[in-house]
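Every protein chain except one is present and positioned as in the full complex.
Labels A, B, C, D and E are assigned to the chains in the order they are written; within every chain, residues are numbered from 1.
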Amino acid sequence: MDTFLLDDQLRRFLREDLEHGDITTDAIFDDQATGLVTLEAREPMIAAGMEQVAARVFCLLGDNLSFDQVVTDGSKVDRGDVLMTINGPVRTLLRGERVALNLIQRLCGIATLTRKYVDAVKDFDVIITDTRKTTPGLRMLEKYAVRAGGGKNHRYSLSDGVLIKDNHIAACGSITEAVEKTRTTVPHTIAIEVETDTLDQVQECLDCGVDTIMLDNMDLETMREAVAMIDGRALVEASGGVNLDTVRAIAGTGVNIISVGALTHSAQASDIGMDWG
Amino acid sequence: MDTFLLDDQLRRFLREDLEHGDITTDAIFDDQATGLVTLEAREPMIAAGMEQVAARVFCLLGDNLSFDQVVTDGSKVDRGDVLMTINGPVRTLLRGERVALNLIQRLCGIATLTRKYVDAVKDFDVIITDTRKTTPGLRMLEKYAVRAGGGKNHRYSLSDGVLIKDNHIAACGSITEAVEKTRTTVPHTIAIEVETDTLDQVQECLDCGVDTIMLDNMDLETMREAVAMIDGRALVEASGGVNLDTVRAIAGTGVNIISVGALTHSAQASDIGMDWG
Amino acid sequence: MDTFLLDDQLRRFLREDLEHGDITTDAIFDDQATGLVTLEAREPMIAAGMEQVAARVFCLLGDNLSFDQVVTDGSKVDRGDVLMTINGPVRTLLRGERVALNLIQRLCGIATLTRKYVDAVKDFDVIITDTRKTTPGLRMLEKYAVRAGGGKNHRYSLSDGVLIKDNHIAACGSITEAVEKTRTTVPHTIAIEVETDTLDQVQECLDCGVDTIMLDNMDLETMREAVAMIDGRALVEASGGVNLDTVRAIAGTGVNIISVGALTHSAQASDIGMDWG
Amino acid sequence: MDTFLLDDQLRRFLREDLEHGDITTDAIFDDQATGLVTLEAREPMIAAGMEQVAARVFCLLGDNLSFDQVVTDGSKVDRGDVLMTINGPVRTLLRGERVALNLIQRLCGIATLTRKYVDAVKDFDVIITDTRKTTPGLRMLEKYAVRAGGGKNHRYSLSDGVLIKDNHIAACGSITEAVEKTRTTVPHTIAIEVETDTLDQVQECLDCGVDTIMLDNMDLETMREAVAMIDGRALVEASGGVNLDTVRAIAGTGVNIISVGALTHSAQASDIGMDWG
Amino acid sequence: MDTFLLDDQLRRFLREDLEHGDITTDAIFDDQATGLVTLEAREPMIAAGMEQVAARVFCLLGDNLSFDQVVTDGSKVDRGDVLMTINGPVRTLLRGERVALNLIQRLCGIATLTRKYVDAVKDFDVIITDTRKTTPGLRMLEKYAVRAGGGKNHRYSLSDGVLIKDNHIAACGSITEAVEKTRTTVPHTIAIEVETDTLDQVQECLDCGVDTIMLDNMDLETMREAVAMIDGRALVEASGGVNLDTVRAIAGTGVNIISVGALTHSAQASDIGMDWG
Partner (left out) sequence: MDTFLLDDQLRRFLREDLEHGDITTDAIFDDQATGLVTLEAREPMIAAGMEQVAARVFCLLGDNLSFDQVVTDGSKVDRGDVLMTINGPVRTLLRGERVALNLIQRLCGIATLTRKYVDAVKDFDVIITDTRKTTPGLRMLEKYAVRAGGGKNHRYSLSDGVLIKDNHIAACGSITEAVEKTRTTVPHTIAIEVETDTLDQVQECLDCGVDTIMLDNMDLETMREAVAMIDGRALVEASGGVNLDTVRAIAGTGVNIISVGALTHSAQASDIGMDWG
């Protein structure tokens, strides 16, 4: 992630929680008071956002902070492990606490869930990707957390990937026509992916040479047939109805990519505490 | 919610997903094509964000849209129920789809979870509130969803409520001193709440006349004693370890307020589809 | 005040005065020239905004500045006293001069006027507060200046305090109904204040337990009666027609709070010079 | 004034007062309630900002507003005169009230004070101008109010006028050198003005052909001599120590321009009420 | 192009030219005066930006405008042809004139130059693309103009295309290693392109299956050999030293794509007049 691009977002989040200031803290602490806090994992998790998010949030609020024992993003952390310690002005620590925790609890939750999917299919040559089902305003952060968890990202936005869906196909009359129209205007730097529901559609995709064929909500048997038909001539992505119970069987069909909306829309926030002392 | 205040956020969310445009849609549809879509509940839920969020997202992208059968926020919706139909330019519908869905699935999820808590304690004279554990950047929206679900809001930010916590108390030497310092500077329009761990602290709060006493992670028995001690001289808020299994017992202790971080940090997104036809 | 929150405003003020640059200064000085200036009080005043506003304005324009003899906000300053000296690049000093002076002259003016009100009632147990009659765009700064002058702040905005006025009451039919409706939706962290014109209204407020009763434009005798009626069961705020001639008599009625719109809407700018040498 | 340029400012002012919403009004009024309000002058004044500021503030908050009996900016208004009536949603009227009033009370105050200066010198061929001593963030609005009052504007910012002051002169060694340096770089579309303290300096200005000579804090006799020396070869501006007691005598010296910082930094807010009914 | 995304840019451009207003026009025209203007081509050109840029610029400044005879983007226009007529308030027409002209003159210039390249290679099955050598701040607009001229776009930014250059290769030790590293992290929705200087590098690209091979500054003979080697197994892009004199010969080598930095960095503005009457 790019601090240059991230800072504006983090500032906005801080302004949301600060509005016109922290009235409790300002009543009690002067700007000389300093403190030491520890961010601690209260359950096992995969770390995500330690330095670029949690530490950065506090840095945006003021100077004279030091960070220690910062865990590397992507590493596995147990209950009770220290994620980082922070030494600095109490006013800064209290102002940033909620925003920092709200962010990294979510990011660690996503990384942790992603890792579960990745581990579940580790015997297969398949990649787990996210989708665009991210929290509005947090896409850069959530896609980073997916990577920290061992997943890969699917397209970032409507601008950097082509995904031809049923209504696009319906409007054009056929997959072939839709692919043709898209190829005419879209940069060659972007691959073309088509969503399919049937093996006939898969065949049509092969005939017009699409880069990736998405098998949408197909049963395992059909997926297996599709993979056989495609036979390496396009990447194959399984999508729809993926969960931790089904992901391994889906991987077993031989698809190359499994995209999982749940990684970002259904991850539980990890439990992280900020303790003073 | 205030459309005036919301529009900037919604625009930002749209820019995140659009970046420099929807390359697939622009390749396939011209700006004359129109379509009709239906937002449909794929599971039972409490509606939230129908008109002010979902409809508004599309309106920000262009004109010539009409909305029908729009469900009222806060109403209970069953699997298969229509949440709204939208008629308008296909380009607009496709551009806004993901952002609108990502938002209302989350908001309905929060409203739905809130309603479960509210229903669980409906025999008691107690209110369910949220916390500041909201998604960064979505506080206004998520707090609205809590209200749609039948809950009330706790303070919005660090600016509009005083909550004296353990580290504030430690810094001042006593609750009494912390309350005193706060009263001297904080506007009289804002109530003073103190977080307590023990009955001694509850007593000290009563002695210095705080407005709300938070019982933090106390067991049921201690809470009951605290409520008896306080005896209406302050509002009593239960906090910590609240879930759907425990909330009814907590309400039975006689507290006035139960604050539930899970409403916003752990709500599952509701399943909503956007169907063309 | 929170530098994090203030910087965007200060930058906007600088851009207003700089537009595309200081054409006179750029014609005459290169970026090597340095100078020493003294901000000096040209009349007695209460200092406000020295470090967080005046010094900060220059810092936002560039580096290599040093500040000395900076007077503490809230301290009383006489004609001829130095408020601060600044050493730095001439280009920076000339670019920031007008914005810095325009700001602190206003802030010191507000602090000075506030102090007059505070001193006028110093024998009484009463607090002087501001109102929302602040200069648009300067609320954070002006409310800070009121505190520097020894006053307290009333609610910051429409979001962080409830004030039920005549048209709210009229719409609901009664104070009781208005208070009830408000209590149902407003966070418990926010106190409820009602504006009253008559003793009957005061009684109704007492009956429904409002936190603060505002006596709006009442004569001294009626205020005295109201205070007696209320007898400590709610805070009492006097509002309307307050000036330096009347404030002491109003304080004598026993009210707890006197809110003074004039603090911010009618303070004269203090006379401050920036001298080179 | 340019609505296109003004809207961003007005929105910012509204956000300052609204933060996350008007909690009192939202508790009491639904979005169907409409009302009629009258803005009324509570003292004689010159109107400024009626349509472009007051009406616009409400329009930015929502639709379905109508404005009647809107007084023309610059016209003289008596105590009790209606400035405008507004019909629209109560929520919109209450949300915008404070910002609209805070703005136009200040603008009318400036227009009213300006008119006093203009009237005081109406027998002379002299113009009254403002200075850059405006409220940070309000320059466009305050300079408009000066024009509504019958004054003219001095330069808007450091970018659109050259004013060579004592420290510029000192740095260059002489007025001649400073003027020369400035002429070399500044666009020919911008006039060159020099601040002078002595008649020798006035002579030097004449010798190097400056466009406007500012007589800074000179006594009446010296100003008269300066005007005679200059004899129409440059515009003459009197500056410093101008108030309503002195302005007529200064005009009598024959200067062309009198700049008055007080127009913007010391105008009293005009008293305007917003009445419901 | 997406009006939703474009408006912020256009507003910024207008603010740059308007700063605090159009002082000449405001002195002379009131807001009632209306006028009719004609945008006319003063030389042959390909139209670009007529409706979405020129017309939109005026619309952002105010209402009551009508546009007629608007030429379609991409169409060929002769000297003297009308590009559009505009009827509306004179103030709006004069305020927007310079920004509208500055923009469309540039966009038409780019479209016109692009068309020349496209026409020059029309006998070949090759596409002409732009590069990232666009004017900072105008990328969306300039890439649109390239499309209007009949070209295609190369990647939009560093985010939506992979281009492995010599320094990337050097850092990794080999093309193979660089491609491998990239494939591991970059979404499958994005094609991988590698810049090559030699036929050995071309071979290495083929061996590791890159999607597009850029032949950077190769002579015609080498390009021809490269095309033969690649033989349809990857797209081939010619880059470097492309101009109207060389482009046809380059196309003759059989490459699929010719990228031309000159389209955006060296296009001459088209001559367009705005005539009143």
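Observations
In the analysis below, a residue touches a chain if its C-beta (ideal position, glycine included) is under 8 Å from a C-beta of that chain, and two chains touch if they have at least 3 such contacts.
Bear in mind that the values here come from a model prediction, so they are computed numbers and not experimental data.
In the complete complex, the residue from E:72, E:198 or E:268 that touches the missing chain is E:268. Residue A:3 is the one among A:3, A:66 or A:198 that touches the chain not shown. For the chain left out of this panel, the touching residue among D:185, D:217 or D:243 is D:185.
The missing chain, though absent from the display, is touched by one residue of E:56, E:139 or E:154; that residue is E:139. Mapped onto chain C, contacts with the missing chain fall at residues 11, 14-15, 18-22, 60-62, 95.
In the full complex, chain A contacts the hidden chain through residues 1-5, 139-140, 156-157, 159-160.
Residues 9, 12-13, 16-29, 33, 35, 90, 94-95, 98-99, 101-103, 105-106, 132-139, 156-160, 162-164, 166-168, 170-172, 178, 181-182, 184-186, 190, 265-266, 268-269, 276 are the ones on chain E that touch the missing chain.
The rule is short, and it goes like this: only the chains that are shown with their structure count from here on.
The chain pair from B-D, A-E or A-B that repeats the D-E interface, sharing more than half of its contact pairs by residue number, is B-D. Put simply, the C-alpha centre of chain C and that of chain D have 23 angstrom between them. Spacing of chain C relative to chain E, judged by their CA centroids, is 53 angstrom. Counting partner chains per residue, chain C shows two or more touched chains at residues 19-20, 139, 156-157, 159-160, 162-163, 185, 187, 190.
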